[in-house]
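A protein chain is absent from this complex, but the other protein chains hold their places.
We just call them A, B and C in the order they show up, numbering each chain from 1.
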Amino acid sequence: MIIILKKTAKQEEINELTKRLTDKGVIVSPVIGETMTILGLVGDTSKVSMDSIQQHHIVERVLKVQEPYKKANRKFHPDDTVVEIDGQRIGNGYFGVIAGPCSVEGEEQIISIAQRAKAAGANFLRGGAFKPRTSPYSFQGLELEGLRLLKLAKEATGLPIVTELMSTKFVDEFEADVDLIQIGARNMQNFDLLKEVGKTKTPVLLKRGLSATYEEWLMSAEYIMSEGNENVILCERGIRTFETETRNTLDIQAVPVIQKLSHLPIIIDPSHAGGSAYLVPSMSKSAVMSGANGLMVEIHHDPENAWSDGQQCLNPNEFDELMAVVKQLIAIEGKHLDAVK
Amino acid sequence: MIIILKKTAKQEEINELTKRLTDKGVIVSPVIGETMTILGLVGDTSKVSMDSIQQHHIVERVLKVQEPYKKANRKFHPDDTVVEIDGQRIGNGYFGVIAGPCSVEGEEQIISIAQRAKAAGANFLRGGAFKPRTSPYSFQGLELEGLRLLKLAKEATGLPIVTELMSTKFVDEFEADVDLIQIGARNMQNFDLLKEVGKTKTPVLLKRGLSATYEEWLMSAEYIMSEGNENVILCERGIRTFETETRNTLDIQAVPVIQKLSHLPIIIDPSHAGGSAYLVPSMSKSAVMSGANGLMVEIHHDPENAWSDGQQCLNPNEFDELMAVVKQLIAIEGKHLDAVK
Amino acid sequence: MIIILKKTAKQEEINELTKRLTDKGVIVSPVIGETMTILGLVGDTSKVSMDSIQQHHIVERVLKVQEPYKKANRKFHPDDTVVEIDGQRIGNGYFGVIAGPCSVEGEEQIISIAQRAKAAGANFLRGGAFKPRTSPYSFQGLELEGLRLLKLAKEATGLPIVTELMSTKFVDEFEADVDLIQIGARNMQNFDLLKEVGKTKTPVLLKRGLSATYEEWLMSAEYIMSEGNENVILCERGIRTFETETRNTLDIQAVPVIQKLSHLPIIIDPSHAGGSAYLVPSMSKSAVMSGANGLMVEIHHDPENAWSDGQQCLNPNEFDELMAVVKQLIAIEGKHLDAVK
Partner (left out) sequence: MIIILKKTAKQEEINELTKRLTDKGVIVSPVIGETMTILGLVGDTSKVSMDSIQQHHIVERVLKVQEPYKKANRKFHPDDTVVEIDGQRIGNGYFGVIAGPCSVEGEEQIISIAQRAKAAGANFLRGGAFKPRTSPYSFQGLELEGLRLLKLAKEATGLPIVTELMSTKFVDEFEADVDLIQIGARNMQNFDLLKEVGKTKTPVLLKRGLSATYEEWLMSAEYIMSEGNENVILCERGIRTFETETRNTLDIQAVPVIQKLSHLPIIIDPSHAGGSAYLVPSMSKSAVMSGANGLMVEIHHDPENAWSDGQQCLNPNEFDELMAVVKQLIAIEGKHLDAVK
C-alpha cells in the first residue's frame, strides 16, 4: 500500500500517522520529495483499512499495490488448479463441455437431451431446477422435482450434474445430489450463500456478476475458498453494457486476464452472454481459442417450445456440428476433452 | 405485446401462430402492410413468453408495450403510497431522514450518534449490524450483538431502526426488532431473500443494484409485494459506470422516473453513491429538490476512526449544518419532516 | 509517479532504470521493502511516459499520483474562474441560464422564443444552426442561415448567443458572430477542433463526451487552454449507462467533483441528459442545489412540432414556472443571476 501525503503535512503529523501504522505491524518507508511525500507500506497490510487511512486529514490519496485475494491468487499458487468433478476434470489441459437445457421440464426431455449432449461429446449435463427469474410471475423451476429428474438423466448417461443453487435452505440436498453447484450471476455477492457452499466439499461453478469487476469476482471465489472449499471454477457469462442488440456483452478478455491473476479454471457461457442462438457457434469457437478451460452451452430438443430462454438454445443437430469444430480447436490448443463412459 | 413477422411468413404459418396465441387467451389483431406484417396482442399477455415467441421461425422481433410489474405500477395504483414505520411516515408529502453510522461499533457510539442524529432532525437511525463486505477478511459486523445495541439506541432516542438483512436465517429476529428492513444493493436480486421479507409485515427499504435497470428494480419490489408486503421504499445509492473518481454515479434522474412509473416512495443515499464525505452536502440538497421522499446519510462522531466507510461519513456538526438547509428545501418542496418525540 | 518493481528485479537492473529516469530530469527515491520495491518519482514527470515504463521488464505496475492537466487544475489556480461573455458572467457567484430551441427553425420562431426566454430570466440564448445528427438523413440544421437568424434574435433581445461549432471550416464565422462557442459531446475529443477554438478569444462551452471520464474532459479543456484560450465552461449533459428508460444518465456528482479538481465553471444541461421534458424541472432544481454555475434548458413555443428534440423541450409557460423556483434556489445558494438589459 502506498500513501501519498498532502503537501501541507507537518513532520509531527507524519510521525503520528507512521506510528499508528507501525502499531498495526507494517513497515513504513517514507519517500520525501520536493513535490510530494509518500509512505510506502510493506509487510502484512491486511489489517490496515484503505478507507480509514484515506480519511486521515494529512492524506492525499491511498494506492493499493497488492491484490486483496490470497487463496485465489496465482502469485501464491503458481500452478493451474485442476478441479475434479465426479471423475471428470476441468482446468489446465482438461477442457470441460457442459450442455443441457435452461430448465428441466420433464423426465423424457432431460434424459433425451442428456443423451444427445453426451453423444456430441459433452462431459457434463446442465439443467435448471431452481430458476432465478426477474419476474415473480415467471416459471420458477421444478425445484426439488427437477433435481430428481437430473439424477435420472445422470443414471441414464453418466454425465455429472451442474445446476444452480439459489437458497441456503437447499445446501444439503445439493451437496448430496449435485456434482458441480452453480452460483448464478445475481448471487455472486450473496455472501451468505457463498459461505455455505464454501463449507461443503462439492465443486462450485461461480458465475460472474453482471457488473462485477475481475477483482470482485475473485473476492467472491475467495469467500468460498476461505471456508475450506478450494474447488472453484469461474464462469464468464457476459457483462452489462450500454448495448441493447445483445442481452449482454461477452467479455472474452476475462479468460487471459483471470488466468494471469488466478490459478482457478475459467469457462465461457456463450448462451447467456449474447442471449441468441445465432451467436453461440462463433462465440464458442472464440472461447476455445481464448484459452478457456471449458464451455457451458444451452441446448434443447425443441427451442421454440422451451419453457425458458429458448431463443438462445441450440438444437441437438446444431450442437453436433459445433462440437465437431470445437474438438478440432481443443486439439490445436493442446487440451483434452475427456469422454464420459 | 407486438410481434413483427418476417417478410417471408406465409399465411398458413401466420394462422398457426395466431391460433397458438389465442389459445393462451389473448386477442390477436393483425396489421398487414406492404413492407411488414404485425400481430398486435391485447388482453392478458402475462402467459405469453416473449422469449418463446422470439424463437418462432416466422418472427422477426417481439416488442413489449406493457410494464411487467403490476403491484408496483402507478397505472394500477395512481396515488402515492405512504409507508408507516413505527409512527413515522415516508412517501407523498412525508420526507424521511435516516442517519447513523455505517457499522454499529459499540453502545456508547451508537447511542451518542443517535442522539446527535435526532437533535439535527433525523427521524430514523441507521446502523449496520450485518455488513456485506467484498472481502471475507474485512470486518463483517457485530451481527446479533449489533442489533441489540441498535435497540438500546432506539430506547434512548425513540428513533425507529433501519438495518440491513443479508440472510434468510435472521428474518425472525429482524421482524421482531427492526422497523425498516434494508435489502442491500448486492442482494437486490437475491429472490429467496426478497420472498422471505415479502412474507413479513415489516416495511422494506430496497436498495437498487449496482447495475440494475429501473424495471429490474421495480420487479424486485414486485417480488416482495407479490408475497403480501406492500410497504416497500426504494433507495437509489449510485450505479456503476466507467468513472473511477467517485465510487459510484448517483442517478438522480431515478427520482422523477420512478415516481412516474410507480407509486412507491423513493429516497436517496448520497453517502454510498459518491463514497466521499465532501460530496454528501451538495448531493443531499440536490436530492431534496429532485422530489425524493427522503435521505439516508452516514454520520459518525469520529470518521477518521470509523470501522468502515469513514471516508464518506459526515461528522455530527457537518450534519447539523446540512440539515439546516435540507429543512428549508423540504419546505420549498411543500413536504413535511416529522420530528420524533 | 510511483513505480512498483517486480520482486525478481536485480540491483543492477534497478540502477539502470533509475539512471534512465534521472536522465529525464526527475528525482528518483527508492523504497526497498521485504515484499516490494518502489521507485517514487518527484519533480517534473511530464517527460516520463507511463506506458513506456509499464513496458519495462522489471516493472510490476506504474501508478500516477498527479493529474495530467495543468491549466485546468485547481491546484495551480485556486480561485474560481469567472468567464465573461459579452457582458454576462458565469462562474463563482455568477449563475448563467441559457435557454432556447434545439434547432433554429425560422426568424419568427427564434425571436419569439428568445423574447420568452429573456422574460423568464434567461441571460443567454441557445439555438442549433449546425446539428450533429446520428443519421445523415435527418435535418442537419439551417447552417449559416441559422447563424444569421440567431444574430437577429440577439439584436431583438440583447441575449448573447450560444451555438454549436462542428467543423474547423466555420471557426472564423463563429468567432465573429457567436458569443459562446459550444463544442458538442461527440466532438469532445475532436482534438483538431479543440485546438482551433483554442486559438480564438471566444469563450467555449465544452460538453462532456458520452462516456468521458472527468480526467478526459478536463484534458479536452486543457487542449483548448493550452492554445491560449482559457475561457472554458464545462457542461455536464448526461453519460451513457445501461439504462434505456432515459436517453442518458445525468451525472450530477460531476458538479462537486469538477469544482474540486478544477477552477473552471460547470453548468448542467438537463434537457439532453434525460431526453424528456418531464425530467427537466426536477433536474434543473437539483442542478442549482448541486452548486452548478448555470443551466442550459431547451425551450420551444410548440414542442409537438419542433424540428428536432421536441420531446425534451419545455414550452415557455413551463419555463416561466421553473424559473420562478430556480431564482429562489439561486438566492439560497448565494449566487447572482444577472438580467440582460
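By our rule, contacts are C-beta pairs under 8 Å (C-beta built on N, C-alpha and C of every residue); 3 or more make two chains touch, one makes a residue touch a chain.
Being a predicted model, the structure only gives us computed values, none of them experimental.
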Contact list for the unshown chain, restricted to visible chains: A, B, C
The one residue from B:Ile27, B:Leu144 or B:Ala176 touching the chain left out of view is B:Ile27
If I consider the whole complex, including the chain that's not displayed, which of A:Leu152, A:Ala176, A:Val325 or A:Ala339 touches that chain? A:Val325
Which listed residue, B:Val42, B:Ala119, B:Leu144 or B:Ala331, touches the chain dropped from view? B:Val42
Of the residues in chain B, which ones touch the absent chain? 2, 4, 27, 29, 31-36, 38, 40, 42-43, 60-61, 63, 65-66, 240-242, 244
Name every residue on chain C in touch with the hidden partner chain. 46, 49, 51-52, 54-57, 68, 132-138, 166-169, 186-187, 189-193, 195, 210-211, 216, 219, 222-223, 226-227, 240, 303-306, 308-311
For chain A, enumerate the residues touching the unshown chain of the complex. 211, 213-215, 239, 241-246, 249-253, 255-257, 260-261, 273-274, 278-279, 282-283, 285-291, 325, 328-329, 332
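Definition applied: only the chains that are shown with their structure count from here on.
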Chain contact graph, described as a line, ring, star, complete graph or other shape: complete
Taking the mean of the CA coordinates per chain, how far is chain A from chain C in Å? 39
Based only on mean CA positions, could you tell me how far chain A sits from chain B in angstrom? 27
Identify all positions of chain C at which a residue touches two or more other chains, and write them in rising order. 211, 241-242, 244
